[in-house]
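All protein chains but one are shown in place.
Going by the order they are written in, the chains are A and B; count residues from 1 in each one.
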Amino acid sequence: MKEHSCGIGLRFEHIDRILKEQPNIPWLEVLSDNYLNPNSVQQDYLLSIAELYPLSLHGVGMSIGSVDPFNEDYFSLLKALIDRVNPERVSDHLCWTAVHGMVTHDLIPLPYTDETIRYVAGRIREAQERLEREIVIENVSSYLQYKQSAMTEWEFFTAVVEEADCGLLLDVNNIYVSAMNHNFDPLDYLHAIPTKRVRQIHLAGYEDRGTHLLDTHGNHVTEPVWDLYAHAAKQVGNIPTLIEWDNDVPELEILLAEADKAGSIQLEHTA
Amino acid sequence: MNTPPESLKQLQTHFSEAVFSDQRGLIAESVMQQGELSAEQRVGIYRNSVHGILWQYLASLYPVCNQLVGEKFFEGFSDLFIDQHPPGTPFLADYGDGFSAFMREHDAFAKIRWINQVAELEWARHQAWHDTNQLVTDFSLLATLTEEQQLSAQFQLPDSMQILHSPYAIHQVWLAHQPEDYAGKIPLEEIQLQQDDYIIVWRSERQLQQVQINEQQWQFLSAVRQNKSLAELSEQFQEPVGVLLASAIQHGWIISFRNY
Partner (left out) sequence: MSNSKILATAAITSVLALGLTAASGVMAADEKVEMEKCAGIVKAEMNDCGANGHACAGMAKTDGDAKEWVKLPKGTCEKLVGGVVLEG
């Protein structure tokens, strides 16, 4: 059987088992922010993991879209971690998380305007220069739209990654969540994506809150998101895909089964 | 120079006021009303998400306090703390310092002041977990020191070592809230709350350790932390100094020495 390229997010509750049993997983993604501290026990664990699996470093702390200057400590620690584990990809989100030194630790959307495109693309270029490598930028889920936005999210996303000349992390679940929350066709979004820039795909489970869908990463991937993923696989080809599960983290087996399910859809649609 | 647009600056300022001060009015003016939710409610989804993330984080840092005061109270108190002390760095592990001081100042804790001491123990555990690793020295090298060097030798605790003293039995209270069985664990109802507790917390490789010690051991480790020389330690602790030192080294409470 052909091997798929669908991995899982590394969660702390699974680390000991993964180190001991070394299950067959094509690659792992880690939340880089949790492993930045040099000589910490957490980074110590990660170095053991890095000896066994290819890694993708995924962050929330860059605050790419913030009007605050970049956090110097964050970048130097991230650069040092990159040098130590040699990840296949380094990613963060198309959003802002901090302002005036206050950090929300959440992903807050940007207004979709020409001046935001110029500013954010400049910030991504600066981040790439600081890290001396390509970074990969992910679309976030959103629960509101700003009045000042002058274009669709996909026009904004595409313009930013083109102008920044960076990679793109396509979160299929986030597209679906935002499509339902803002009443657009997720396929319009998908078809507008610059396929050649897609470096990775994310899948996750949302929560239906009645008035809106919330991206909680606390459940199985839903049927409509699997359908959208099949479309994405057809469009972008055999791109590394990842299951994100952060809240109510299940047993490793369930996570791996979810990755295998993604894998079979991927193989079926990219054959 | 990549200057941020003025309108973006204003938008983010207004947004942070909603998230950390519950002033949703200004940012709501910039947000579209769609479907069943008003602009303010949409902003509220973000305020609740941020508070939810940080509240869950605080609950994971302070799991015993969470049980002691009840989840409902802990959630409400966390909301208050988050608004008054928003995170100031992208490093989440920095967050939650000052939670016990915040408890101490709050009226709701007037009759249960001792709970903030449990919070201090839980913060100490968090600190010990996140502190850096060091190697353990070969103590047989002490034999190579001259008598003068031995007298001036100073000893080092692990960086992760936290030394606590409380007038309340916080170690027992902590133990009583653990699902696991531990030697010396007694039910909450049987704990004599008002008794002195001396506790150390440190990390040895990948394991966090928490031990109740006696007053003399506590004084000894505190003196070691103040970089007292072996001569000074001997002066202060007299006969027991040999046992105190040897047992501290044996337990991994002292991991290296230096001499001048």
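The working rule: a contact is a pair of C-beta atoms (placed from the backbone, for glycine too) under 8 Å apart; a residue touches a chain by one contact, two chains touch by 3 or more.
Note that the structure is predicted; figures quoted are calculated from it, not measured.
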>> Counting the whole assembly, list the visible chains that the omitted chain makes contact with.
In response: A, B
> Among B:Ser21, B:Gln84, B:Gln216 or B:Gln250, which residue is in contact with the omitted chain in the full complex?
Replying inline: B:Gln250
>> Among A:Pro26, A:Gly218 or A:Pro250, exactly one should touch the missing chain; which is it?
In response: A:Gly218
>> Which parts of chain A face the unshown chain closely enough to count as touching?
In response: 11-13, 15-16, 31, 33-34, 41-42, 45, 58, 60-61, 93, 105-107, 141, 143, 204, 207, 209, 214-218, 244, 246-247
>> Counting contacts across the full complex, list the positions on chain B that touch the omitted chain.
In response: 44-45, 48-49, 51-53, 55-58, 60-61, 63, 66-77, 79, 92-93, 96, 108-109, 111-115, 122, 125-126, 129-130, 135-140, 142-143, 145, 147, 150-151, 173, 175, 177-178, 180, 182-183, 188-189, 191-194, 204, 206-211, 230-231, 233-235, 238-239, 241-243, 245-246, 249-252, 255
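By definition in this document, only the chains that are shown with their structure count from here on.
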>> On a C-alpha centroid basis, what's the spacing between chain A and chain B, in Å?
In response: 31
> Across the complex, what residues on chain B touch chain A?
Replying inline: 2-5, 7-9, 11-13, 15-16, 19-20, 30-32, 34-37, 39, 41-43, 45-46, 49-50, 53-54, 57, 86-93, 129-133, 203, 205-206
>> Looking at the complex, which residues from chain A come into contact with chain B?
In response: 33-34, 36-42, 44-45, 60-61, 63, 65-67, 71, 73-74, 96-106, 108, 110-111, 113, 115-116, 119, 122-123, 126, 143-148, 182-183, 211-212, 214
